[in-house]
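Below, a portion of the complex is reproduced, with chain positions unchanged.
Chains here go by letter, A, B and C, matching the order in which they are written, and residues are numbered from 1 within each.
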Amino acid sequence: MISIGLIGAGRIGSVHASHLRHNPHAKIVAVTDPQMSRARAIAVEHGARVVKDAAEVIAAKDIDAVVVASSTETHSAATIAAARAGKCVYCEKPIAPTLAEARQMVDALGKDHERVMVGFNRRFDRNHAAVQKDITAGRLGRVQTIQITSRGPNNVPSVDYLKVSGGLFFDKMIHFFDMVRWLTGEEPVDIVALGSVIADEVFRDVGDVDTAVATVRMKSGALCQIDNARRAVYGYDDRVEVFGTKGLIESSRITEGSIMRILDDKILTEGLPKDPMIRMAPSYEAAISAFVDFVGSFATPERLAVPTVHDGIRSQIMAEAATRSSREQRIVSIAEVEKLIA
Amino acid sequence: MISIGLIGAGRIGSVHASHLRHNPHAKIVAVTDPQMSRARAIAVEHGARVVKDAAEVIAAKDIDAVVVASSTETHSAATIAAARAGKCVYCEKPIAPTLAEARQMVDALGKDHERVMVGFNRRFDRNHAAVQKDITAGRLGRVQTIQITSRGPNNVPSVDYLKVSGGLFFDKMIHFFDMVRWLTGEEPVDIVALGSVIADEVFRDVGDVDTAVATVRMKSGALCQIDNARRAVYGYDDRVEVFGTKGLIESSRITEGSIMRILDDKILTEGLPKDPMIRMAPSYEAAISAFVDFVGSFATPERLAVPTVHDGIRSQIMAEAATRSSREQRIVSIAEVEKLIA
Amino acid sequence: MISIGLIGAGRIGSVHASHLRHNPHAKIVAVTDPQMSRARAIAVEHGARVVKDAAEVIAAKDIDAVVVASSTETHSAATIAAARAGKCVYCEKPIAPTLAEARQMVDALGKDHERVMVGFNRRFDRNHAAVQKDITAGRLGRVQTIQITSRGPNNVPSVDYLKVSGGLFFDKMIHFFDMVRWLTGEEPVDIVALGSVIADEVFRDVGDVDTAVATVRMKSGALCQIDNARRAVYGYDDRVEVFGTKGLIESSRITEGSIMRILDDKILTEGLPKDPMIRMAPSYEAAISAFVDFVGSFATPERLAVPTVHDGIRSQIMAEAATRSSREQRIVSIAEVEKLIA
């Protein structure tokens, strides 16, 4: 049984807590959050204690592992401190608000990075994982193109959130930058990204876009197309398709229910979930479960592989390249951005 | 090149003629129909001659094979005469209006029955045929249940037609009685059928039903459920599902187009064809093509297998059993009906 | 917060307990089971006490409601005692092992039956419920046919279980007898049922069948076809289709995952769950949640409608009619069976 300290009891912290409650090999023993009431709510449910701050969680002798689900600017410091204290860390993405800080975090971690897992939950979606497994096993032959769609949910984030989100490429598309690396097992060469404001003028006001596409060229020549929209009136829409020399695999849209109607000249089936968590909860649950297994694997000769801070920084390099590409209307090489933090 | 005489230039005769026009191995050389103008229309298109009656078609020296697509009560006499004259015959189903007459026809044909193919077109539907092939090849294991749905089209036949149609079991369900024999390769033991008038009172007026279901028990114990409706507001709906000890196969509904819309909380795709011919034309075309091959195969040691008058009479026995079952509200054994014509 | 006593901590009792754990308006306070260890396991998890027997649960002053999930022959006595003691009862189906005992139970309950909900969980499947709602709202027009398929899971029950199960019609098809009454809102007139042993000889040994179909004619003339198989090699397969004068609605098969592959000449998607609970857990959860609401509704003028002991006995009458039909190879009227317990 692994004892976990939870740093951050907001939206995503609550998600992790609820999944840990069902995990037979772990329990939350301490919670902290700037808003004490949020920490208390989770603590009561888990029979855990509320503690003053992250430092107190990290210092606790009875805690094996830490989940860092606080706001982005605190990820780095908490993760470094916890890892140095010998604890395993689940660090939410992005690992730092800027690429430079991410670089400093990795340097500061040094060899302690081995105890840190980064929360790229989509890697734990069982459908996406089947795609990755098919590619890795060579069942698709050589990958020619990848298409990744992610749109929604059907409401727009608040202006306050948008102002600090870092923009669509850092806030949303970064998931799919990680995904193309994970799916193909290779690194990108260059990126071209285009963004538009079409649906909601609020995005123009905050200097962001609501609609964006990017093309990532991988070392092998595989061409990855990503399209993202901040909002989709019909719900939360995620889709990954990989086309290779031997065939095609798709992790398809998730729809709600299994009702079909045939009325007049149409067949009607149920649409997409409005709540993104309906789409994503299983991957969050699998991710935190993988973390518990990862922590346990430190007692064995075989360490488990999970997304690392290296993955965290690679996806941020890609987001930076995409942001530059979109602003400067040119293809941006990964090498160019790497030099910035060399 | 096989020379064909067409007896009957009505709805189904025209369908066969249009398919023969595309067949590279056959041509229509003579046409007859009580309505001369209908015969003429087809004759002009095919460069064929119009002749006085069926007898003249059958007597013609330059004709190798005859398609009998005239009204039901004439099927038997034309088929017998043509087969005796040494011609191959494609006889539309049912082979005769009553079971007794069908019996007489088979007796009269004697060994000439080998030259007669009966027009059970659904056996030539490529999707249904894949089902039959899977069963025959043992890919489904032992058949446990079969479900056959057929509904539509979206308009009701005329009262005049209904009065002479013989009722839903003889007019429509007979296709699926033939189908369960063909699919399973075995004979039925008993049948229970229930009919209702729910959609259109006109069916009650003519002593028929608009909605009917039947269960057929085969010798192996396989249980076949058939449901038929004379009319379906949403189009023409045909579906066959077979469940066996090793798996399931379905010949699914045919829908129109390949458009998908996601609007609000629904996914909308295109519905079913309103015109039954959209569903069935390929099977009619394949059936007449099989007939042409069948005629050609008489010149070779290997005769091709096609639906026979034996199949015709077996499905009529089943329709008679179903009609009795529905009227007398009891399970009717096939043996009971067989005795009637023994 | 409603305090619940759980009578029976076996397979289905555990399912209810796990769902009650997530229900914010109810908690289990006492558990009993002939196997004390099973009771203890649930009690520990819920912070509840283990008590000696059903009588002790029923007598407890701090208990508002009772869930009867013990073996079938104990349902009736526990339910009657609890209802007489003023407690609300969730009684698993069937309400009694035989029709005669079910009759006695209903008589003994008298007006107390108003506090009893019977566990027809499929009524709480959100997809099936959409079908029922469409029918009730008249969106399908008049119902013509209903097709209900239920096959699986992919393993066969133990011989010990089969010997006391009452046979396929009482043990499995009874769910769908209840369903046709619930979907249509009307009573059946007669039933014809056929059973076969095709897949597993063990069913013949215990005097049961592995494959069965039934046709139920409703008062309106609507014709309902049910097909059941004890085992399906490909998983757990449930499907309901209703065809009416205005259109069609289907509660479709539930499949696992959302992966599509196109390889060679086939499109491959994921199959059906092997574990029936993947299919049914949401309906069990919704059923127990409806029970909690039902208990709460006794404090308000508006009592909630739930499946009743009346529904329980009606479905048993239908199962009896089907069993007789199958054994005696005839259509059996509901009136005939009703007379047996009049």
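Methods note: contacts are C-beta pairs under 8 Å (C-beta built on N, C-alpha and C of every residue); 3 or more make two chains touch, one makes a residue touch a chain.
Note that the structure is predicted; figures quoted are calculated from it, not measured.
Student: Once every copy is counted, not just the 3 shown, what does the total come to?
Tutor: If we count all chains in the complex, we get 4 identical copies.
FYI, only the chains that are shown with their structure count from here on.
Student: Taking each chain's centre as the average of its Cα atoms, which is closest to the average over all protein Cα atoms shown?
Tutor: C
Student: Roughly how many whole angstrom separate the Cα centroids of chain A and chain B?
Tutor: 58
Student: Averaging only over C-alpha atoms, locate the centres of chain B and chain C and give their separation in whole Å.
Tutor: Between these chains, centre-to-centre, one finds 42 Å.
Student: Could you tell me which residues belong to chain B and also touch two or more other chains?
Tutor: Residue numbers touching two or more other chains: 233-234, 237.
Student: Flag every residue of chain B that touches chain C in the complex, lowest number first.
Tutor: Where chain B meets chain C, its residues are 141-145, 147, 149, 151, 190, 192, 194, 196-199, 210-213, 215, 217, 220-223, 225, 227, 229, 232-234, 237, 243, 245-248, 329-331.
Student: Would you mind writing out the residues of chain A in touch with chain B in their complex?
Tutor: 233-235, 237, 255-256, 262-272, 274
Student: Under the stated contact criterion, what part of chain A meets chain C in this complex?
Tutor: 126-127, 130-131, 134, 139, 246-254, 257-264
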